[in-house]
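Only one protein chain is missing from this complex, and each of the others stays in its spot.
Per-chain numbering from 1; labels A, B and C assigned in written order.
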Amino acid sequence: MQITVKYFASLRELVGEAVASLDIDDSVTVNDLWQKILSDHQLEFEQVMMTVNHEYVKPEHELKSGDEVAFFPPVTGG
Amino acid sequence: MQITVKYFASLRELVGEAVASLDIDDSVTVNDLWQKILSDHQLEFEQVMMTVNHEYVKPEHELKSGDEVAFFPPVTGG
Amino acid sequence: MLIEIRNKAFNAWTEVQIYQDSQSFRGQYGAIATFVGSMRDFNEDKKVTGMTLEHYPGMTEKHLEAIAKDAIGKWKLLDVLILHRIGKVKIGEDIVLVVTWSAHRKEAFESCRAIMEQLKSSAPFWKREDIKAGSKWVEKNTPGY
Partner (left out) sequence: MLIEIRNKAFNAWTEVQIYQDSQSFRGQYGAIATFVGSMRDFNEDKKVTGMTLEHYPGMTEKHLEAIAKDAIGKWKLLDVLILHRIGKVKIGEDIVLVVTWSAHRKEAFESCRAIMEQLKSSAPFWKREDIKAGSKWVEKNTPGY
């Protein structure tokens, strides 16, 4: 199934792209996806925040077709 | 010895004057003075705040010649 | 530091602006906390149409200054502004303005609130509210914590 992945700030720079369309299997969790991204890009990144369709989710959250997933470092606004 | 006494807000209205010059004995505390004022004006007044020369004092604070003493109800600014 | 008792209506936001622009600490503060108390048209479920504020000339200014200086020392503030209205106040007008400038938000928030609580509990001001039946002294302030 098809999903969109977005990266922000330092993570966007490390991954080298801001947005990607990915084809993933059913029953994949957001953490499965994150681990695959880390391994594909040979990255280490300790503190990541994860959202699905603009809401924060737990690592075990299961993805659905069409989801917009985002990964980013700790936020530093305000 | 001579002192000045000021009254504010509801207490000023009850006493009927804003300021008075009083002649008091030595070794009188601010609370002695307050009790005398209550009795002279036949007043009951539960929650009073007391200052001497613009500083809050305890009831046992002893008055000196030339002091400016003030009595007033709980403050309600802000 | 600016501490002022005003007997004319003031606009809190304009006052912060003017004071801040007159200072040279731009770029040093990262956090500004502000509190504005203004005149409501009700208090303890009664309709209020206006208010008169009395103070203790001489003591009030001195007392507010002591509160501000204590806060600057305790929270290492860059600056403090306190304005307070006296006299006849109309509905919607500003009564009190407290502003604290600091490097970080924790200090700004805590000091602004602490200054307001000290002002409410000890600064010599008294409110007399105009109500339907005439006017009436406010007997005590509501708790702030």
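Odds and ends about this structure:
One rule holds in what follows: a residue touches a chain if its C-beta (ideal position, glycine included) is under 8 Å from a C-beta of that chain, and two chains touch if they have at least 3 such contacts.
Quick caveat, the model's predicted, so the values are computed rather than measured.
Every shown chain that the unseen chain touches in the whole complex is listed here: A, C. The residue touching the chain not shown here, chosen from C:Met59, C:Ile86, C:Ala108 or C:Val138, is C:Ala108. Where subunit A meets the omitted chain, the residues involved are 6, 8-10, 49, 51, 54, 56, 70, 72-78.
Counting the whole complex, the residues of subunit C in touch with the unshown chain are 11-14, 16-17, 20, 26-41, 91-92, 103-106, 108-109, 112-113, 116, 120, 142-145.
Following the convention adopted for this analysis, only the chains that are shown with their structure count from here on.
For the pair subunit A and subunit C, the distance between C-alpha centroids works out to 48 Å. Our note on geometry: subunit A versus subunit B, Cα centroid distance of 71 Å, whole angstroms. Those residues of subunit A in touch with two or more other chains do not exist in this structure.
Shown for subunit C are the residues in touch with two or more other chains, of which there are none.
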